[in-house]
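As you look at this complex, bear in mind that one protein chain is not there, while each of the others sits in place.
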Amino acid sequence: MPHPLAPVRLGLIGAGRIGTSHARVIAERVPGAVLAAVADARPGAAAELAEGYGATAYDDPQALIDDPGVDAVVITASSTAHADLIVAVAGAGKPVFCEKPASMTLAEMDRALAAVDAAGVTLQVGFNRRFDAGFAAAHAAVERGDLGQVQLMRSLTRDPGLANPAAVPPWTVFTQTLIHDFDALLWLNPGASPVEVYATADALVAPDFKEQGLLDTAVVVITFDNGARAVAEASFSAAYGYDVRAEVFGSAGMVTVGDGARSSLRTFTAQGAAYDTARGDVELMIDAYTGEFVELVASVREGRPPVVTGRDARRALAVALACVDSVKAHAPVAVTEAGLGA
Amino acid sequence: MPHPLAPVRLGLIGAGRIGTSHARVIAERVPGAVLAAVADARPGAAAELAEGYGATAYDDPQALIDDPGVDAVVITASSTAHADLIVAVAGAGKPVFCEKPASMTLAEMDRALAAVDAAGVTLQVGFNRRFDAGFAAAHAAVERGDLGQVQLMRSLTRDPGLANPAAVPPWTVFTQTLIHDFDALLWLNPGASPVEVYATADALVAPDFKEQGLLDTAVVVITFDNGARAVAEASFSAAYGYDVRAEVFGSAGMVTVGDGARSSLRTFTAQGAAYDTARGDVELMIDAYTGEFVELVASVREGRPPVVTGRDARRALAVALACVDSVKAHAPVAVTEAGLGA
Amino acid sequence: MPHPLAPVRLGLIGAGRIGTSHARVIAERVPGAVLAAVADARPGAAAELAEGYGATAYDDPQALIDDPGVDAVVITASSTAHADLIVAVAGAGKPVFCEKPASMTLAEMDRALAAVDAAGVTLQVGFNRRFDAGFAAAHAAVERGDLGQVQLMRSLTRDPGLANPAAVPPWTVFTQTLIHDFDALLWLNPGASPVEVYATADALVAPDFKEQGLLDTAVVVITFDNGARAVAEASFSAAYGYDVRAEVFGSAGMVTVGDGARSSLRTFTAQGAAYDTARGDVELMIDAYTGEFVELVASVREGRPPVVTGRDARRALAVALACVDSVKAHAPVAVTEAGLGA
Partner (left out) sequence: MPHPLAPVRLGLIGAGRIGTSHARVIAERVPGAVLAAVADARPGAAAELAEGYGATAYDDPQALIDDPGVDAVVITASSTAHADLIVAVAGAGKPVFCEKPASMTLAEMDRALAAVDAAGVTLQVGFNRRFDAGFAAAHAAVERGDLGQVQLMRSLTRDPGLANPAAVPPWTVFTQTLIHDFDALLWLNPGASPVEVYATADALVAPDFKEQGLLDTAVVVITFDNGARAVAEASFSAAYGYDVRAEVFGSAGMVTVGDGARSSLRTFTAQGAAYDTARGDVELMIDAYTGEFVELVASVREGRPPVVTGRDARRALAVALACVDSVKAHAPVAVTEAGLGA
């Protein structure tokens, strides 16, 4: 019964698309949380978002971090700033939630982890699929042993649209998009470690931008040390909406997750039978986005680590970076112990 | 952007099963609402529920109604007390949310409606299916004319278990259970009015209790003035869980609603392919239960009538009472203008 | 292993729509059967159909019946002629397959049954749903007791189009269309007998033809002597195709049958997710149409009664005729022992 407890006051760094979405989720769907402050270095951006929620606005993230009215910090800034911000929040002794990827290199990630460990704070990373009811049920089935030995896996992300190909940094498909799938696959094969990846990618959606490094379509095969093979797939342009699915096949059976349906409505007309698909990540994953902040509040209140941590982020990043190497090498590439971390 | 507004303070009358569930939904899932007070005439009941939420406890409902710290009242007391409580809350000039059925007779209902109208307050009734995404999408399809002329309809409610047959009042299957389906059918056939019902019911789940009036299985045919025929069906014992479905068939197509799935997980084992079904009404309808209180808060804040009102409750009750007459008469029974109300 | 056996030579009486369809099914899909003869009193009709299959054409059905090259007779003539034709074929000592309804009155049906019994021949009736894999699996589940005590049932038939409303005889919706559903419901509630029906019907598809007796939309409630209630529903105009479904709900669970899908293809486009529906009865039920003739051949060869007989036809007819009475009486109507037959 959470009510008698004071609400957890969250500070949000980064008022872009995902920051704005998270602010709304926190304010409208997460019991026990208050959006207390917003910071964004872009002039006016923090104020604009903060206003609607009665939150304090900061241009300087450090000021937000130091605000005694902020109990924990949510980082939704640009990915390249994540590691430094984690270090800064840890330095202030506050719990951190950081969007994925938590860093762009393993060295940065190790620095962030060291700061978090030294400060004794918790670090939760935004792998929201773990909070989707279907993914969670799949994980529970695997953990219970319902599927026997895991042998074949699949996870995919297809985004409905590539608004601005020119703005997509190289390797985004691995470090920003498929990193969700890598975390899901590692989580759904508990106790096993990836030993090798083979990745292939291309610019099929926006071929004109291939020369400047855009890769919008990718397929990855991961080999685990328990023999399981996993396939991860991504596209930046699904005509039918936002598509997130997974499949785990083992010696005793299979589970699949993800149907993309907006509701239980089924429509039958002269065109046949149909259902509406979710068109955006927030629409498809709204319960998962909510769940990750419910978990943030609960872990902060209970002084315990969240269920998905910086170490999970490091493992997924190691796979993503190995994919980059694989594409460059046009060959399978080992994922080493050093890569995966302790 | 609701945040700068003060939260709406809700008082809850009735700390039974559904009151307890609603308290939790309000506290944990409804932004802008606070559970400020709980009243229940049973000694200790209000205090037990109120404690977890930091709410004030009352034994006397009128004291809760008069509490200036209560902005609006949620009635989840026993059905026979509903009308009197609506009148009392209206007398205090506060908005009311009342669980279905809002009354047990049309005369009581008219008295409650008159009190609400005289006081100029709003009355929302707990027809939660209107807030289910599937039902709402079905309604939108009908309203848009996607289905052409409505011709055949179906709505059903199957409860997973009949815990205490001895405690079930006669006619409950119509006035408490199928009243949800009647409202749904009336709502999904907009502009049309029911003109006749034929109802048949039996004690098939607990035949030993038939003599004392238990009816646990029922089928109703409703004829509307636009010619559409609707079938409503109920059972008090579905082995597979809580089952709520609807179907609307018209000259241009059909929609169906309700699959009972807990999540998108599908499991394939030596037994075949399967998915888990929702086992209780709260599990199945949690988003709808949330939605009805989000609507309560919004309508209170905006000073407008809610989307489902006392007049909707009266229409559904008229159909339920005609079903009782039909079973007694073993014949079809007219639903009159007087029965439906202005 | 049927091959060493000589093929069963079938004579077909009635070269209309369903006769033409059955001829094709027999010739192209039924091992061990040969379409040996076709009879139709309309000039040239038999010859036109017979030619394609190298079959003998007759204008006079009796000549076909007497042809020593015909081992068994398939009756697809007009319904009013069925009983006389059954009597005639029985008189020739040959097995009979008769399309539903096997007669239009119980007296005719009794005459046909008496002739069949006297001759010691078999009579199979065209209730093809029994040969659909889904319906058969539902029946098996009920027979095994998987569903416990049967409590609620549903069966529906929706035809994609009403080509010529002027040509539809009164009561067709009960005697020609819903008779399929009545047989299915009786079959899926084994050991129980219908005791009462309530039927309501209207002309919603083609209201201009209501005065001349057209009823194109109907809902029937059947009460069985084991307490089960069944709903049967029909419409002559489903925009989305041919729709045949059933549901059996019992104390231990439920089965549903019928998804209307043409194949396992699912299509995801900017309009959402979709599948194609079957557009006609032959398309939807082709395997069932095949199965009933495979059964005909097997029962003829093995000298045993088919799995669906004239007595089944009489029971379904008794329900259909009670529905006619119910609509006329605007009241529930008993289905008597005399009506159901021994």
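As written, the chains take the letters A, B and C, and residue 1 is the first residue of each chain.
By our rule, a contact is a pair of C-beta atoms (placed from the backbone, for glycine too) under 8 Å apart; a residue touches a chain by one contact, two chains touch by 3 or more.
Worth saying up front: this structure is predicted, and the values here are computed from it rather than measured.
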Touch criterion as defined above, residue of A:C98, A:A238 or A:V335 at the omitted chain: A:A238
Touch criterion as defined above, residue of A:S21, A:Q62, A:T200 or A:Q271 at the omitted chain: A:T200
Touch criterion as defined above, residue of B:A230, B:A261 or B:V327 at the omitted chain: B:A261
Missing-chain contacts mapped onto chain A: 148-149, 151-152, 158, 198, 200, 202, 204-205, 207, 217, 219, 221, 223, 227-229, 231, 233, 235, 237-240, 243, 249, 251-254, 330-332
Residue numbers in chain B that touch the chain omitted from display: 238-241, 243, 260-261, 268-277
Those residues of chain C which, in the complete complex, touch the missing chain: 1-4, 27-29, 31, 35, 51-55, 132-134, 136-138, 141, 146, 252-259, 261-270, 276
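Note that only the chains that are shown with their structure count from here on.
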Chains contacting each of chain A and chain B, listed by label: C
Central chain of the complex, centres being mean CA coordinates: B
Averaged-CA centre spacing for the pair chain C and chain B, given as whole angstrom: 41
Geometric centre distance via CA averages, chain C-chain A, whole Å: 56
Contacts with two or more other chains, residues of chain A listed in rising order: 261, 268-270, 276
